[in-house]
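What follows is part of the complex, with its chains left where they were.
Think of it as A and B in the order they're written, each chain with its own count starting at 1.
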Amino acid sequence: MSSTTSGSNAAPRGRQFFFNPGPTNIPDRVLNAMNRPALDFFSEEFLPILARTHANLKTVLRTDQQLLMYASNGHGAWEAALVNLFKPGDKVLLLESGRFSASWGDMAAQLGLEIELLAADWRFGVGMDRLTERLKADRGHAFKGVLAVHNETSTGVALPIDQIRKALDAAGHPALLLVDTISSLASLDFRMDDWGVDIVVGGSQKGLMMTTGLAFTGISRRAMAISETGGARRSYWNWKDMLTHKPQRFPGTTPVHLFFGLDESVRMLLEEGLDAAIARHTRLARAVRAAVAHWGEGAKSSVSIGAKGISGPVKAIELLPADPARASDSVSAIMVPDGHDTNVLRKVAVQRFNLSLGGGLGPLGGRVFRIGHMGDLNEPMLLGALSTVELAMRVAKIPYCPGGVTAAIAALDV
Amino acid sequence: MSSTTSGSNAAPRGRQFFFNPGPTNIPDRVLNAMNRPALDFFSEEFLPILARTHANLKTVLRTDQQLLMYASNGHGAWEAALVNLFKPGDKVLLLESGRFSASWGDMAAQLGLEIELLAADWRFGVGMDRLTERLKADRGHAFKGVLAVHNETSTGVALPIDQIRKALDAAGHPALLLVDTISSLASLDFRMDDWGVDIVVGGSQKGLMMTTGLAFTGISRRAMAISETGGARRSYWNWKDMLTHKPQRFPGTTPVHLFFGLDESVRMLLEEGLDAAIARHTRLARAVRAAVAHWGEGAKSSVSIGAKGISGPVKAIELLPADPARASDSVSAIMVPDGHDTNVLRKVAVQRFNLSLGGGLGPLGGRVFRIGHMGDLNEPMLLGALSTVELAMRVAKIPYCPGGVTAAIAALDV
């Protein structure tokens, strides 16, 4: 047999199953929309694309207030929100949820803000009682803003943003409410205007099914008014300069190709219907959790998690979020029994079966793997991924109870 | 809620799972290779692409004899073989296997050949003893050719081509051996030269992972010699005219884009290795059959199948091929219990879950569904499809034993 016919099995065959929690699957329609020549960004052909994307994205945020976009990733939108609203020395309250709340706090500190962390077990996220209490205690209204991550991508814990608003209202606290929706938008129910959110931070590459490179902030009228006279020194992120054109101007060149893609992906989302898309995420997430529960035979450990990692022994496969009401519908973090390494599992999955899974971040490295189930996803894609997780656990010798996929199929409300 | 946010769930979300037995999944690399401007087909840029595709395709056929390609689908290559070798009135022996052997016979009859059908139960295909016997009985060597379909796409029954060659040899019969490999090439083991095949008929759109539009014949030296003085009136398919250039000339315009694609898809195949690709098909097919057996709890009916359809009652899900040695590794036809309609199942699968399955052809319409598992396929794709078949059977109320996917996972030899 010649070498060309015996070959090597170097690259796994078939399409990669991409179940990272960001970036996510990009539909062919979106990639094709980007596969075109450039346009003059001031041309009559491009400006309607910009305007339509703006308008449709506001529909996705459920807002009729302001939206501004940036040639950046989501961290850029974080920074834009901070520098347009706060000056060095301003104090903000940061609700701990995991790795990404910590990063946002680090950024705020680098920019000179004073951060107070409202600490929480990562398996639960901050309780509303403690939040209300802390806000009430801030009688002088030292906090200029409250920073919350709607869906903590590192843990799969989702915070109840509407209740955070209620806590602010109950405390009569005027702090601005800033919410990171990077991994929740278009996947979990979110209502900027109804919930009184002042700043929505979002990015193109997760529920919006696009490549990375565009980010944005929804901005309430109150936040916009504050930015007009306040904030820190800024130029690239400066809202005022962007508002000289409708719907907005970019500092420098407008990234037209990224708009070609986002225009298409947001249209696909609205064709499906935002409610329908969110219901789909709810339905599929339930199947994931049914599989996980089956693999671990319903194990409930008593471990807690914080910046130092997992507090005690994990004996069986178990979902990281301990409060079912806060289990995310867009990403699931899964703990494996002590003595097993999720990076081995992930390597088997991707190298042998072409399934890409998320790993544990920071203190959860090796102890947790994550399944992103947001964006362009349907039943066969998800069930194929869950089946292959089961297969990879077998190969990686991680103890599990077979039949998780059968449980997932049974849990699908169809 | 506005209409844009509530929306309708018209188009199922996510990538379609395409499990028809042809055309099949086309890798992004192949589609991208076709996404380029045209080339002059006599240019120095194009001619090496033509030559390389020829050479690589001969590697896939495992031949060092002749190969000629046509701007047509597989039926064109069937016709090319017949008109270059036989003249009206010539007699050929057709081995019955199902819908496609019948079609090939119909074509031969339209072209004026005299057909003798060696009949067989579609669940088994022709037995080698009967073939040997019939060949021996043809003392005058009236049969100029024997026509066999390697892998009958309508039933999932594969014939042992090497044994057909042995039967010809045992009978000392000089008939040419013509084999349709349209749904077997690059999926099942096939060796043109080792097995003494005179004509290999193939197409681009199945195991070769390309779009439809290119077809080809492998041609033995003996067949080529016969064509030089024999055959019927012909022009578009005329081998002689094609051989005026190396590796070949096309009548009219060469379809350069189809070569851009086939060049890439065949290179992908050789990068994986032909042996590795075939082993992958074997491995995945075993998983399919494990799932089917589990769904039907190992049912074995005694029905037979022919041009009039299924002979008796089917009580549980069951694989159509009754001889495990002949169950195809590239397509599986599955019978469902009497009173259930596979077209309902297929409609549920495609409309609700975006999974496209093959139906039953001709007399098997509504009684059988088919899973194509050839070409660009990996474990998560296949397991996702099997899971969704299980889900769709639940919705379509076809009786089955849950857990087929778990059985498939267990059957994967990894």
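Some notes on this structure:
The rule is short, and it goes like this: a residue touches a chain if its C-beta (ideal position, glycine included) is under 8 Å from a C-beta of that chain, and two chains touch if they have at least 3 such contacts.
All values derive from a computational prediction rather than experimental measurement.
The complex is built from one repeated protein sequence; 2 chains are visible, and the structure file as a whole lists 4 copies.
Following the convention adopted for this analysis, only the chains that are shown with their structure count from here on.
For the pair subunit A and subunit B, the CA-based superposition corresponds to a rotation of 180 degrees in steps of 5. With centres set at the average Cα position, the gap from subunit A to subunit B is 44 Å. Here subunit B touches subunit A in the complex through residues 1-2, 4-15, 17, 25, 27-28, 35, 59, 62, 270-277, 280, 352-355, 376-388, 390-391, 394-395, 402-403, 405-406, 408-410, 412, 414, going by the rule given at the top.
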